[in-house]
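Accompanying notes for the structure given below.
What you see is the complex with one protein chain gone and the rest in place.
After this line comes chain A, so read on.
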Amino acid sequence: MSHTLHRQGTPANLDNDFPMHALPARGFNHEGALPKLKQFLAIAHRHNPVNLGDVKLGNKYVTAYDELYEQLTTSSTHAVLADKDDLTALLAEVKAADLGMSLTISGLFARLFACCDQAGIQPHAVEHSLGVLGKTEQMPEAEIAQITTMCGHAMVAQGLVRRLIGKVKKGEMTPAEAGIELAKPCRCGIFNPARAAMLIDEYCALFTVTVR
């Protein structure tokens, strides 16, 4: 599943959002991949990730980094960075480590090309989102979808986003705490809680609190 592809947002609010995954190819370099995936996780951990994870173990807000590192599985290893300079530094370090694992990153294409260029990396392929078709009126409104689409498996519920906006508005929670609560259901750890916090802070002016 192309689960980091369809993040919705504006160019401004997508510019601090770099979800990525390292993974081996079945039948090619899957055997013996685990130490390399662990090395990738350790490199990502050094570059200020706002999330890390493995679908079997959960993300860093439900499973501590040390446990993730120790028990990592040979599947897709995920991290999210929120800063272009961190991304460039990570790319340079992954290249120097010569892990041989595929690394896929999402973000604004112009930004990704620039970071790869600075890190001396020649990208291989791109995947475009050609948008959402069909009965789009059944989707949550754009503001909510900017948060829920940060989990590609759709584990982050629109109802939870609405509830947490309400809690932040009432002063029961900070936007940063709400971002972390929203990150928890996304098993893989590709949800960006820092971007969610920023969006929720913005939405406090837009949404009213309804009493059920």
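In this text, contacts are C-beta pairs under 8 Å (C-beta built on N, C-alpha and C of every residue); 3 or more make two chains touch, one makes a residue touch a chain; residues count from 1.
In this section, contacts and distances are computed from a predicted model.
**Student:** Which protein name, taken from UniProt, belongs to the chain you can't see among "Branched-chain amino acid ABC transporter substrate-binding protein", "Cytochrome c maturation protein CcmE", "Alpha-ketoacid dehydrogenase subunit beta" or "4Fe-4S ferredoxin-type domain-containing protein"?
**Tutor:** Checked against "Branched-chain amino acid ABC transporter substrate-binding protein", "Cytochrome c maturation protein CcmE", "Alpha-ketoacid dehydrogenase subunit beta" or "4Fe-4S ferredoxin-type domain-containing protein": the hidden chain maps to "4Fe-4S ferredoxin-type domain-containing protein".
**Student:** Which one touches the absent chain: A:37, A:50, A:145 or A:200?
**Tutor:** A:145
**Student:** Just name the one of A:94, A:178 or A:196 that touches the chain not displayed here.
**Tutor:** That would be A:94, which touches the missing chain.
**Student:** If the missing chain were put back, which residues of chain A would it touch?
**Tutor:** Residues 1-2, 4-7, 9, 11, 14, 21, 23-29, 55-56, 76, 91, 94-95, 98-110, 112-113, 116, 121-136, 138-140, 145, 148-149, 153-160, 162-163, 185, 187-188, 212 of chain A touch the chain that is not shown.
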